[in-house]
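Here the structure comes first, spelled out in structure tokens, and everything after it is commentary.
The other protein chains are all here in position, but one chain of the complex has been omitted.
Then we have chain A:
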Amino acid sequence: MIAFENVGKTYPDGTTAVEDFSLEIASHEAVVLVGTSGSGKTTLLRMINRMVDPSRGRVAIDGEDVAGLDPVRLRRSIGYVMQASGLLPHRSVLDNVTTVPVLRGTSRREARSRALELLETVGLDPALARRYPSQLSGGQQQRVGVARALAADPNILLMDEPFGAVDPIVRADLQQEMLRIQKELHKTIVFVTHDIDEAFLLGDRVVLLRPGGVVAQQGTPQEILAAPADDFVRSFVGADRGTRTLHVEEIEGRRIVVDADGRAAGVLEPPAGGAARA
């Protein structure tokens, strides 16, 4: 469990990135922090692995204040995926993935065989292991970034706009891959994005931030869509533009769900047993 307790961040030059933020993230939960630039979402994410230290309040992992932990050891125990992958350009894919396990004392051999497994987990051909990052496509690089983050088998995975720099088709691909991986591995994931669709797709819970790290609304995607807290949330999730309104049309005896532009979104089936997730 990760707990933010009244944290705030003010930089030496006087700018306040986060005013007063509190949140609890349960183990094995995927929480998405979503907001525009300046909302402090990345700052909050980096407080978890101490790349940013809060000026006020505390961040605790399983009840232990991270401020009391050695930053290097802390970071080796937490997976981190950043935008544009942050891979080391002068090292092969395999070396990139094995860096942290080797530093933690895993034998090179063991780290390598595990790295090859991980490449498969993230949907990469192990034959790519000998390549260098610049020889991969943007989507492939992001997959390597995810494999590297998983290499030390961390309980927590931090993802900072990991799919922001790839084209929409590849992004959709990576998002599906992410859902599959999470179903398999059940990590505690904190994911930062400015893309509300991505947030609704990947988050068990979504936290919508205003500038300064102020929580505008938090809840499951369903809760937020069903009852946007205010105009800010309504405009952010696109409810006011009608982009999310769907209606049902009866065609040849079947009920078709149609979006605001008149495009068919799917067929409406009566709930079978439990309600499926949107």
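Keep in mind that, in the parts below, a contact is a pair of C-beta atoms (placed from the backbone, for glycine too) under 8 Å apart; a residue touches a chain by one contact, two chains touch by 3 or more; residues count from 1.
The rule we apply is simple: contacts and distances are computed from a predicted model.
Visitor: One chain of this complex is not shown here; going by its UniProt record, which of these names is it: "Cytochrome c oxidase subunit 1", "Carbon monoxide dehydrogenase medium subunit", "Amino acid ABC transporter permease" or "(Fe-S)-binding protein"?
Guide: Matching "Cytochrome c oxidase subunit 1", "Carbon monoxide dehydrogenase medium subunit", "Amino acid ABC transporter permease" or "(Fe-S)-binding protein" to the record, the invisible chain is "Amino acid ABC transporter permease".
Visitor: Among A:Lys41, A:Arg75 or A:Arg171, which one is in touch with the chain left out?
Guide: Final answer for the missing-chain contact: A:Arg75.
Visitor: Among A:Leu33, A:Ile61, A:Leu87 or A:Ile189, exactly one should touch the missing chain; which is it?
Guide: A:Leu87
Visitor: Among A:Ile2, A:Val100 or A:Ala129, single out the residue that touches the unshown chain.
Guide: Looking across A:Ile2, A:Val100 or A:Ala129, the contact with the absent chain belongs to A:Val100.
Visitor: Touching the missing chain, which residues of chain A?
Guide: Within chain A, the residues touching the omitted chain are 49, 51, 72-77, 80, 82, 84, 86-90, 99-100, 103, 132-135, 148-149.
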